[in-house]
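Here it is, the structure, as structure tokens.
Here the complex is missing one protein chain, while the rest keep their positions.
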Amino acid sequence: MGKRLGKWFISMKTAMLAVIIGLLVYLAVPFSAFAADPSGAETLAHNPQSPVDYVWVLVCGFLVFFMQAGFAMVEAGFCRAKNATNLMAKNTIDFVVASLVFMAFGFALMMGNDYKGLIGTSGWFLHGANYDVGKYLMFFWQLVFAGTAATIVSGAVAERLKFKAYFLYSLAVTAIVYPIYGHWVWGGGWLSKLPFGVGHVDFAGSGVVHTIGGFVGLAGAIVLGPRFGKFGKDGKPRAIPGHSIVLAALGTFILWFGWFGFNPGSTFSAHQLRIAVIAVNTNLAAAAGAAVAILLVFLKTKKWDVGMMLNGCLAGLVAVTAPCAWIEAWAAVVIGSIAGLLVVLSVYFWENIGVDDPVGAVSVHAVNGFWGLISVGLFADGTYGLGTTEGPLVKGLFYGGGLGQLIAQAIGAVVCVAWAFGLGLIIFKVMDKCFGVRVLPHEEIKGLDIGEHGTPAYPNFYTFNN
Amino acid sequence: MGKRLGKWFISMKTAMLAVIIGLLVYLAVPFSAFAADPSGAETLAHNPQSPVDYVWVLVCGFLVFFMQAGFAMVEAGFCRAKNATNLMAKNTIDFVVASLVFMAFGFALMMGNDYKGLIGTSGWFLHGANYDVGKYLMFFWQLVFAGTAATIVSGAVAERLKFKAYFLYSLAVTAIVYPIYGHWVWGGGWLSKLPFGVGHVDFAGSGVVHTIGGFVGLAGAIVLGPRFGKFGKDGKPRAIPGHSIVLAALGTFILWFGWFGFNPGSTFSAHQLRIAVIAVNTNLAAAAGAAVAILLVFLKTKKWDVGMMLNGCLAGLVAVTAPCAWIEAWAAVVIGSIAGLLVVLSVYFWENIGVDDPVGAVSVHAVNGFWGLISVGLFADGTYGLGTTEGPLVKGLFYGGGLGQLIAQAIGAVVCVAWAFGLGLIIFKVMDKCFGVRVLPHEEIKGLDIGEHGTPAYPNFYTFNN
Amino acid sequence: MGKRLGKWFISMKTAMLAVIIGLLVYLAVPFSAFAADPSGAETLAHNPQSPVDYVWVLVCGFLVFFMQAGFAMVEAGFCRAKNATNLMAKNTIDFVVASLVFMAFGFALMMGNDYKGLIGTSGWFLHGANYDVGKYLMFFWQLVFAGTAATIVSGAVAERLKFKAYFLYSLAVTAIVYPIYGHWVWGGGWLSKLPFGVGHVDFAGSGVVHTIGGFVGLAGAIVLGPRFGKFGKDGKPRAIPGHSIVLAALGTFILWFGWFGFNPGSTFSAHQLRIAVIAVNTNLAAAAGAAVAILLVFLKTKKWDVGMMLNGCLAGLVAVTAPCAWIEAWAAVVIGSIAGLLVVLSVYFWENIGVDDPVGAVSVHAVNGFWGLISVGLFADGTYGLGTTEGPLVKGLFYGGGLGQLIAQAIGAVVCVAWAFGLGLIIFKVMDKCFGVRVLPHEEIKGLDIGEHGTPAYPNFYTFNN
Amino acid sequence: MRKIEAVIRVEKLEEVTDALEKFGCPGMMVTHIEGHGRQKGITEQFRGREFKVNFIPKIKIEIVVKDVDTDKIIQLIMSTVKTGEIGDGKIFIYPIENIVRIRTGEKGEVAV
Amino acid sequence: MRKIEAVIRVEKLEEVTDALEKFGCPGMMVTHIEGHGRQKGITEQFRGREFKVNFIPKIKIEIVVKDVDTDKIIQLIMSTVKTGEIGDGKIFIYPIENIVRIRTGEKGEVAV
Partner (left out) sequence: MRKIEAVIRVEKLEEVTDALEKFGCPGMMVTHIEGHGRQKGITEQFRGREFKVNFIPKIKIEIVVKDVDTDKIIQLIMSTVKTGEIGDGKIFIYPIENIVRIRTGEKGEVAV
């Protein structure tokens, strides 16, 4: 039975594209009439100030897209040379699939007209009334975020997950997991309407993007089990060094750079001058996270651990993503510092309980995404509202906002974990039943580049295969 | 005679710079008076909304510049380690030469006052009345495009063309080939005035940049002949794997990123909110191209071919460059998908007829640039005009625009191919007569890095020389 | 005694963070009241055109931040594989330290209320009245510049300086050296008020950023002494090839890209349409520098020297940084060409007098930063003022501005050198007394990656250790 | 004294080393080589085109041993690296005239 | 049995391998080495400064053969890699005591 289903998956995969195209062509004809403002003339006439907002959102969106390169480099750098081609393949395909699937279904489910606070129900295939500059702008923005959530997972399942499985996983996450939870928080869904504080808030996606991606990744890592050699016969975790610290650092710089689009751009408007504060907070949290992480490991091993510093930097960025618009500079430093502490503890923790997360994706995104959501309930200082300078203002415990916001954040965070981890387990388990998600032992030993792609990443170099 | 000419070229080369500087100094004195609005004060007074347009055009221009890094990485990744230094040299020098030559001649030929629809005739050395913020802005924009056209060729002639020849080729392309054809389409030349449809249109340069670059590259590849070992004694093509899939992927991400400046920025104004639609279309075509390419090769070899996926992604981007402003999302997916199909067939085709295109530059840029031009005549949906929301609107066959636009596109495309391929052949043939464009056999075998530059790219690594 | 001090440094280092956090928490409570315009509502109301300026400054700031990646890649590429991890660590930590320290002290010293033209005295910890969108924007901009100044040094002291020493050096430079000199030029300090020309001017920081960084680097290189093997027993300089020309080229492209934020962004306003001229000048100088450098070396060695071309490109960028807003295109070409000449001579010069500057940081930043400052006094054409289109306009010798401006530039340049080199010597000498700034001989031979970090950069590759 | 030279599969290196250490084997030299033998090379592909790779990465281990240990060590190696599949590799035994420990200058069996 | 060890030019590897395969040569070990001999090293440069590189990349081929084949194979190698230019390399012939095929445990000539 698993076998048949497996076959089915494959045929489905190759069919997918034809279907999409067919559908599109079919849908094309009738609706084009209903097009709203495809040229943007009316929109501009109605709001002559909109160009600067469009420029801001698009440029920030481009930066967020560029984070794909950052993830690819960080993951490649933290994994072995024999799997580098595979990591490039996965980090590309997830955004490719996200682009097509999110346009077809995801966007409608996330941002379409709300149905009972659960899902969106309009905008399939960006069609009809969605042929509008404003709608396309929003789609572009949400798409690059969906792509980010998807790509986070590749790090946690690296060096052993089949490409095919990753292909299908990308489909599932960008068509269902991400958009539905996203609807609950950003699409006018029930979480945003919680009767505590101003409802659950997540400014730029510590939860929607990072906690989701991180916990789906955790599920994947658990279903797959650890890589050969990650745990000694004595069960003790062993280090498996990545093949290029330079790539890892380059990737981190690219991500840091992209995050300046990710967080400030989430105002979705340049008229929110708060973007300056957001940029500063984003940067300070990254710096604090990196500093704390490298100093902590130095105290333990007396060596300056670059890999951990890079993880710490990313942890700070993930954590500050939710609160970045509602806090002051000093709070960003505190939040980032705690993220740096958490990521170090977390990396050791998962290894010690036998979970193999090759690049630290779970520690960085899952754990600190969660921390980021909570931190809003503590540090929000009541100087800024929901993407607007008007009220309701977001106020946390430390600024006399009481427990309300903290509760709203906690509920959202827990729901996020349950949803992502639960669906993640289902997705990977089902695929595993059907065709096995893990490559064969000898393929894993030789490296996925040969087995899955037939293309070693560095054919001109003498590489070790450890 | 060839010898003497050869000598002449060399002395010329070293003299070039002195001359340019001399000229500039000379020209400097008299005209400065005629300067138009060098400070921008009048321009701003006259159009208080211009700052956002300047920001948009400059930022997009920066992104287009960054594509130089993308091309360098893709080409290096797809070629062998022993030629990596040479590829870095070429990918840098072409933009260096473009900057100086386009400022001296190219810009005037392309955007200067039109003479009989054939060439521009003013603006030499950005001088006199061109010392104006608006003129400088336009120059910057056109320059980064010229640089892109020039750099495309380096991939097709990789691993065997002399650096000297590439240096001179860059001169010729940015001084003559690119600007003159560019004038015909974007400088108010005859192609833009064709009596079919709205005249030949090419929104962001599938033709002006990519078809031109691609076909000059094809000419170069033909004059050079294939690399040693590309074809077996039996004449059958053999794979020569590139030395880093990671660099190839990084480069592709950078190019994809830069393309968001390339296409949307081509509105040359942020007040065209259509930029949102352009960004979405650009991204969808890239995704569709990548998806189709990797799936096609999978059906053939049962392996997930990353190299081809990257080519497919770029093919989709090239194809959508011309139509991006005039089509709907679903059309972008279709155009990109066809590009993905074309690039795969094309890669096999050129190899089978004995043309050696190391990185697939011809298949990506020449073939899909052509397809992009044609696609406008089919998918343009009549919702947008020539960089403005007012008419005349561009309408293709599938939207009841009849054959007019398609004919205009076909004519332009054919002219583009003839012009680029013809001049390309002349340029490379003449150089070959004078001093031989190809490195000596033993240099090619040892790698151009040693022979031409004396600097191996990776002296600390153990590399194979295959 | 040196020993005790050494110990003290270490404890201090680990304590640093705790202190900062403590302080912040402490300071947080009382002042939040005094916050100026944290949400940006008033600022927007007061100047409805500000959004485009905020977008411009932030986006350019992001690009400047990205230069960190550029420096990391260039330095890694020009150094040996065995020190690549160490270079990644240093290029990350300097920005991390800069972010935290500049926020705590540097920004206040540089941009706070002026005290006798010597230092700024307000804005510690971005606190109280500094919780304002405008202040945060300015902080962000100044921070990325401070980070750039700091990171320049890592190249000159590469492959032998202890990480600990670099950590502390970063502290000193971003807390004192950079901000105080910066105050003199950009903070309303005495240099900006010199009674010559319009006072000493430095548009985007040839002096404030590059000359400062370059001369502190020179001091470091001198205190450290040359790397093993840099000079033969005969005392003759020997080449120590870097481990990746590809990384060096990638880094240069990233820097070139980032410079488009560095220079044009320094208008701090998008309403200065002069940004178009600045972008063009920036690009032309880079191109001219690269062209001259590669041609010069070719005349000497008959090889196309890529490493020197990349240095030449950066030299042109550094040189044009000060004059970029006040000159015409042709002048940018001349200034860049001279920079290309200077960098070549300078690289040979420093080596011949026994200074070991592994990546050419001194030749690129120190020497050409100086040249950039002087060039303003020669080429400023009187079409533009001090970040405004109104007067006083900046006019140099060649445009009938007389010697005034040239004198102002010369004074500033000399002061810059004295300040940077003097403090640089003190910083490195003091650290050397306390704990020795240079790693142990066997660590240097094995590479700093193992000794300082325990993490070789490329564990999967067969590397030579020369 | 003899030199034992064994060509083995890359993935077996760790096991062999452990086994030899347990046995108290004096020392060894490990070289990454490319082997060519009965074992057929794999098929790779690049940008859509497939090609055969005739060389297979192998590990070459060289150990100089006292005559008495020779057979034991050969047995040891065989038992750890043998899979029965083509590509297991081979062991070559060479005569050796002398050996010197640079550090001490000791010669002959004591230097092993 | 003997071991034939040949140092050849990097670019000759493919040709030699083909020739040996045709001859039906059992197997071989290929090592990338750096050679130092009569052939003068090349001059490289970095950031404007030239320097000599004294080591030249070479390929070392090792083949263990039956005594009867020794000369034929030596001839074969010489005829394929000889260019007459300095740097052609050398062939060294060593005695070998025994050889074992790990997969089967066969010893001596049959294991070649």
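Per-chain numbering from 1; labels A, B, C, D and E assigned in written order.
As a convention for this text, contacts are C-beta pairs under 8 Å (C-beta built on N, C-alpha and C of every residue); 3 or more make two chains touch, one makes a residue touch a chain.
Owing to the predicted nature of the structure, the values given are computational and were not obtained by experimental measurement.
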*Quick one: which shown chains sit in contact with the chain that's not drawn?*
A, C, D, E
*Which residue among A:240, A:315 or A:406 touches the omitted chain?*
A:240
_Using the document's contact rule, name the residues of chain A that touch the chain not shown here._
78, 237-242, 297, 300-301, 303, 305, 307-308, 311, 344, 347-348, 351, 360
*Against the chain that's been left off, what residues of chain D make contact? List them.*
3, 17, 26-31, 64, 94-103, 105, 111
*asked:* Which parts of chain E face the unshown chain closely enough to count as touching?
replied: 2, 6-8, 31, 33-38, 54-55, 58, 60, 74, 77-78, 81-95
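Just so it is clear, only the chains that are shown with their structure count from here on.
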*So what's the Cα centroid distance for chain A and chain B, whole Å?*
33
*Quick one: chain B and chain E, Cα centre-to-centre, how many Å?*
46
*For chain B and chain D, what's the span in angstrom between their mean Cα positions?*
52
*If you look at chain C, which of its residues touch at least two other chains?*
52, 55, 59, 241-242, 301, 303, 305, 307, 458, 461-462
*In chain D, which residues are in touch with two or more of the other chains?*
32, 44-46, 50
